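All protein chains but one are shown at their positions in the complex.
Read from first to last, the chains carry the letters A, B and C; within each, the first residue is number 1.
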Amino acid sequence: MTAPFDLRRPEGGRIDRARAMRFVFDGAGYSGYAGDTLASALLANGVRLVARSFKYHRPRGIATAGAEEPNALVQLRGNARSEPNIRATQVELYDGLVAASQNRWPSLELDLGALNSVFAKLLPAGFYYKTFMWPPGFWHFYERLVRRMAGMGRAADASDPDRYDHRWAHCDVLVVGAGPSGLAAALAAGRAGARVILCDEQAEPGGSLLGSGATLDGAPAMQWAGAVLAELGALPDVTVLPRTTAFGYYDHNALGLVERVADHAAEPLPGQPRQRLWLVRARQVVLATGAIERPLVFRDNDRPGVMLADAARTYLGRYAVACGRRAVLFTNNDHAYDAALALHAGGVDLAAIVDLRAEPGGLRVDAARARGLRVIAGRAVTATHGRSSVTGVDIARLQEGSDLAVLDRESIACDLVLNSGGWTPSVHLFSQSGGRLRYDEATGAFLPGRAVQAVRAAGSCNGAVALKDCLKQGAAAGAAAAGDCGFAAAPPALPAAEPEPESAPMRLLWVVPSDAPVGHKGKHFVDLQNDVTAADLRLAAREGYRSVEHLKRYTTTGMGTDQGKTSNLAALAILAEATGREIPAVGTTTFRPPYTPVAMGALTGRTVGALLDPARWTPIHRWHVRAGAVFENVGQWQRARYYPQAGEDMHRALARELHAARNAVGIFDASTLGKIDVKGPDAARFLDLVYTNSWSKLGIGRCRYGFMLREDGYVFDDGVTTRLADDHFLVSTTTGNAAPVLSWLEDLLQMEWTELKVRLTSVTEEYAVVTLSGPFARRVLTELTADIDLEPKAFPFMSLSHGTVAGIAARVFRVSFTGELSYEVQVKASYGLALWNACMEAGEKYGITPYGTEAMHVLRAEKGYVIVGQETDGTVTPYDLGMGWIVNDNKPDFIGKRGLRRADLQRPDRKQLVGLRLEAGERRKLPEGAHLVADRDAVPPMPMLGHVTSSYWSVALDAPIALAMIKGGRARMGETVYAPLPDRVAAATVVEPCFWDPEGKRLHG
Amino acid sequence: MADAIPRLGALDHLGLAARATAEPGAAGVWLGERRFLAKINLRGDPQNAAFMQAAGAALDGVQPTTAPNTAVRAAAIDLLWLGPDEWLVVAAAGSEAALAARLAAAVAPHGGTVTDVTESRTTITVSGPRARDALAKGCPIDLHPRRFRPGDCAQSLLARVGVILLRADDATGPVPRFELHVLRSMADYLWRFLEDAGQEYGVAVVESEDRSQGSGIR
Amino acid sequence: MKRYSIFSLARNALSHHEDWPQAWRSPEPKPAYDVIIVGGGGHGLATAYYLAKEHGISNVAVLEKGWLGGGNTGRNTTVIRSNYLWDESAHLYEKSLQLYEGLSQDLNFNIMLSQRGVVNLAHSEHDLRELSRRVHALRLNGIDSEVLSLDEVRRLIPILDCSPAARYPVLGASVQWRGGIARHDAVAWGFARAADARGVDIIQNCEVTGILRDGGRVTGVETTRGAIRAPKVGCVVAGHASVLAAMAGLSLPIESHPLQALVSEPIKPVLHTVVMSSAVHAYISQSDKGELVMGAGIDTWNSYAQRGSLPVVAHTVGAVCELFPIFGRVRMMRSWAGIVDICPDASPIISRTPVEGLYFNCGWGTGGFKATPGSGWVFAYTIARDEPHPLNAPFALERFSTGALIDEHGAAAVAH
Partner (left out) sequence: MLLIHCPWCGPREEVEFRCGGQGHIARPADAMDISDAEYARYLFMRTNPKGWHYERWNHVHGCRRWFNALRHTVTHEIRATYRPGEKKPPLPDGTT
């Protein structure tokens, strides 16, 4: 011993000692270096206790050095950027980082939740299914207590201020993982000229080379990695993405990647996204995702200071942090000896190597012995001691045929327990790709088997152990992948790795015995995050939860934020043992995306807030905005609903707009209605097939209202269609159905009636449409046009004229949805505003008043005109609407003709459209949606006749009006029906659904 | 007569002309608008040689292509393939009425149809060294220079908006240029999306109507 | 059946929990039964349970090709409600909700029914109108439901973004307070344990490969473990109904689609009701463990693969973040898909078939979990009596011929 032992070793590692970083954990200040993770910095500062477990609130430390970390979850940052459940092992240290422990109260050291440990005996797996049932109905009370224990960290307390991006990407070869195999694969494919994306979840590529201290060609392996990266960086079609996790493998070689663009800083730079989601379509994929060391399941294996052997080596090699002063290694395999030797060389006092195997041998074991290390064979760690940090272990000899280890007991003091149960290849993505897994008896691991998609596995995720094998597999996979994309590729020359000593077989012992039966004393943890023990798993199996999925769900093993990366295999093995089956017969658990959790912000990307969905604007939109219109969303369109003037509420604004439209002239922006240009010699024949009524005899320049049905006979859409020429029609659709109608018509033409010569073009956006409606509509228009004869005889209702309006080439349709004299003026979109302005100017002396969709609704309801989607709901026929006249049953065929004949559509008691008139003097309108009954005194559940589809205050009638769909409504004219409302029962008389100008004089005037 | 009437473009409310710069400087993404380009939808049977010939003749010799997702580009006309029997003629602003009439007269006897869709869409130009990166944030098409070459066109989605996309540069320089024909009602949304997408690379508004590069419509 | 209680738990603690009995047996199939139920999900197990309990028919086998509860029972978002538009649906789902309310006691298995309220948001005038229509109908049907004003929504869900400047601002909502969530796996396990206790044989890893018929009537099924005879066979195989029907020479008006769902990492409770928004396509609740549970949309193409596309998930998460901007930094922990069998009217089929003795219960689409006990109850009735209960009579196959569909797609999209 020379200097006093400092956990941060004086040299080595890939940290930048020139750049010290201050950080805060649980309120205390510490410092680390650039290149540290939060975990390595905490360990360097001697912080052992970092978390409390989910269920028992047991003290927990850092157990791993990577994505598999089950324990060390922290609340990172604060306020609006606060993030829960972040693995300290994956947080890059930045200056000013703030983190806090979770799931404890009042503090990490003194956590009252740890009382759960006292009652642990009452809390076996699934205990909640067996309790909290008495007295009946009291679960909601118990639930409140349970919920208090729920969760780990907290959601932020304010909206996330950061931006996230999405990005589509295409490549020939996607290489996942930039360890030795991934680098070799990318090099092979990149040199061949393929478009390559190489991604790695770490800040620095290199994978295991970063911490292993391996050499290549006699030099530190990272020198080779650096050279490869430099070469890749110079290739124009190679993209290297560090800090990028491939989290999901989807169909047809699509993968989801999440790039942490700015998580290594306190906050993103201006304009920079915090994270970016990559949607990658790869022709070929090489998975070089590595392997994860597997913990041993021994008693009280969860104390802070119990750590995976390779993690400790990584902390030392990569971060120059010794995780303890005096260590015991507990292993079932040779490889962990490398870690022990490295730690020993790094100055850690290695008290003992406890090997489960009776006679370990081989070069590594010899090397350990040669260094004077104590190798204790055929023994197990049977217990650990300590509270917030481990202080020692008990070991004892394993006996053949016994579940207990009680002989040759010995206690060893230590502050670090390294353990290794072998390696679990990271086959998550391979499994998600649909590839089969095969079980390898020797290593107790599932390996990639037959691939289904264009994917190859290479390196330690493919079962390779030696560095040279990883390089070779990677290079071969990269070359083959490029070759499959049509590039002439050969595996690149590879550097020489140190020779790898032969490994002796490992000893698979899934639950390590102690001096008492499992579950009687202490806890053998399998899933550290969810506090699932070997005893829990055996209990579940005993109770009949024999499927691995039952086991997971009943015990919650593998259901934590680590998705069981360190626990799944042990759980599977314990279940297999408990049910007397082989591991492959039990199966694997399903690997589901994401590999590691993905921020919901990243999944969202930029299509949020103002960019959530396009807001579609008419060419006159800006005028409505300036006029102070209140808008409503109709599909994606934003339509002016009403135009309140100073001091007006909606009711008063509406009254003013309605009055103008009935008594003077109103102006309305109807541009959003769908317009489809139908051209071709068979256009009329086509319309005859898709509409219920007939079009062949419609004169040129004449308009007709039509219904389109679905094949089942129900109303799909409505609108006015105009014949522009013998072979040319203009179909109008409702605003919301414009796209579906066009798509449906194309479907029919392309797939069903291919012999018809008809072509469809959407011209919805080609034109702006301004509607003038009211007694003065003609006068206003007269002021604006010289070349259109507006005399009713020359220009009758339901016809079209061409000419200029306000100097603008226009098509003028004399149609009406208000019941008033009405003209729709269609001009090219860019002239829409000019037309509107001209109308406003010309109409000023006539009291022209803009009205919005709300007034439009009232006007049409007064006339009894239906709105598809309001009076209809996909279960209404034209007959139900009292519009049988629109169905030409003499036509041999039209869409919906047969559907209308079906039995249920012929029932006499179908719901039919009626009007409702309220009792004289009643000023309150019926709520839309109110249901109607025949019996005033009925009590729930009561038979209902139907419902109110539209209900308004009619300014013209100075009374409320309503439209309703009620059973047998046509036969109920004059009857009284009732609407039981929360505060009253309203009575109404069934009347014809037309309240205004039933003769249509105004319309035709 | 109509010339005296003010026309309103889909993006006029953004005041792009006033924001436009001649020198995009360090900005990675350059955005602009070309207003009122003539756009005519042409339909007809490509197997019908008479139709193809008539269309080509009416379009100053620009023959409709049967190669999917490519455009034929000439001095005054771009002719974009939209479907197996559908093309989009793009020509100089103001030429639509005459061109549509001429084209319709030529192809009607051969079963062709012509629809003027000039005002249905406006044209947003996206160029600059990071143009592809910005577009990739919303567009699933592979825009790699080898895969989407000068004169290639495609219909696809950008963010949640359907677009007709044309690579409008001639590949002589390092800076690609794309033209997006987008429905007028959604142009504001798309513009905002592109400004947002380009934010991390820097966005410059450029005067596209006078800066059209390489071949294409003046 | 040994009863579960806090006392049994304490007693077993003394013996280190080593003496708990099996929750259900794993019997070998007998050659013949009175009734075979194909499908060991929640609905099938409930059917078997109610056959035994309500109709005294306990010589019943439930055949499950995988592990019980492994289909949609274990893959849904656990929402329970009965606020359906049409009377027929409302009555059926209400029956189910009522059974749910006593289910933990009935089964002696805590299914953790949490009646925390289901809130449906309205984002447009059209939404408000539809929501009002639904609430009025429900009230007259005697089912709890009420309209919430925007202020009430704000108070109830403070983390919801109710800003009027939102692209699709929240304008109002309805709530069914008796709605909520339950622990989905526990529903299957509880029914399995209770059915088993009444003598039902639950046979896992037993796949039906054929339906045995004699003339026009069913005589049993062929399985991977041999032929099993029964005069009555009820098929309740969500995600596989068409495949089973084809074995009997029937075709169904069903398409199977992946329905994706996802959960976040567990966080401390912040969301105390179920929130659904059909306009921005999101529904979300927070489990007792703290996970946010979200349902995504269905992928539009047919699939039996229990996986879907990432953009569908991204779309849903986007909608959730739009409604709840504080969730941007919460992370998705797990996503998966179930296979939903969807009928043209989005309502189920609970029906006799043209094959005598063969019954189908299918087509629950996205609504199956909340119907579990009610579905089993009426299906047991239908099988036991060979005629539908009035509650499920409208849900017969014949409706597709007559046209009397129960169209729960709701009203067509707004179209003016």
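Here are a few things to note about the model shown:
The rule is short, and it goes like this: contacts are C-beta pairs under 8 Å (C-beta built on N, C-alpha and C of every residue); 3 or more make two chains touch, one makes a residue touch a chain.
Worth saying up front: this structure is predicted, and the values here are computed from it rather than measured.
Looking at the complex as a whole, the chain kept out of the display touches A, B, C. Touch with the chain that is not drawn comes from one residue among A:775, A:899 or A:968, which is A:899. From the options C:124, C:219 or C:302, the residue with contact to the unseen chain in the full assembly is C:302. Listed residues C:221, C:252 or C:333: the one in touch with the omitted chain is C:252. Against the chain not shown here, chain A presents residues 168, 250-254, 279, 281, 434, 452, 711-712, 743, 746-747, 750-752, 754, 893, 897-899, 901-903. Contact between chain C and the unshown chain involves residues 240, 242-243, 246, 251-256, 300-305, 309-311, 344, 400-403.
Interface residues of chain B facing the missing partner chain: 68-69, 82-84, 86, 140-141, 154-157, 162.
Just so we're on the same page, only the chains that are shown with their structure count from here on.
Chain A and chain C have Cα centroids separated by 22 Å.
Between the CA-based centres of chain B and chain C the separation comes to 50 Å, rounded to the whole angstrom. The set of chain B residues touching two or more other chains is empty. Taken together, the chain A residues at the contact with chain C in this complex read 54, 81-85, 121-122, 124, 127-134, 136-137, 139-140, 143, 146-148, 150-160, 162, 164, 166, 248, 250-251, 254, 256, 277, 279, 517, 519-520, 535, 539, 542-547, 549-550, 553-554, 556, 559, 561, 563, 590, 592-594, 597-601, 603-605, 607-610, 612-613, 615, 632-635, 641, 712-713, 716-717, 734-737, 740, 853, 856-857, 867-870, 872-875, 899, 902-905, 927-931, 933, 938, 940-942, 944, 947, 980, 982.
Within the complex formed with chain A, the chain C residues making contact are 4-6, 8-10, 12-13, 16-18, 20-26, 66-70, 74, 87, 91, 101-102, 104-105, 108-110, 112-115, 123-126, 129-137, 139-142, 159, 161, 166-168, 183, 185-186, 189-190, 204, 264-270, 280, 287-290, 307, 309-311, 313-314, 317-318, 320-322, 325-336, 399, 401-405, 407, 409-416. Against chain A, the residues of chain B that register as touching in their complex are 1-2, 4-10, 13, 36, 41, 43, 111, 113, 115-121, 133, 136-142, 144, 147, 159-161, 183-186, 188-190, 192-193, 196-197, 199-200, 202.
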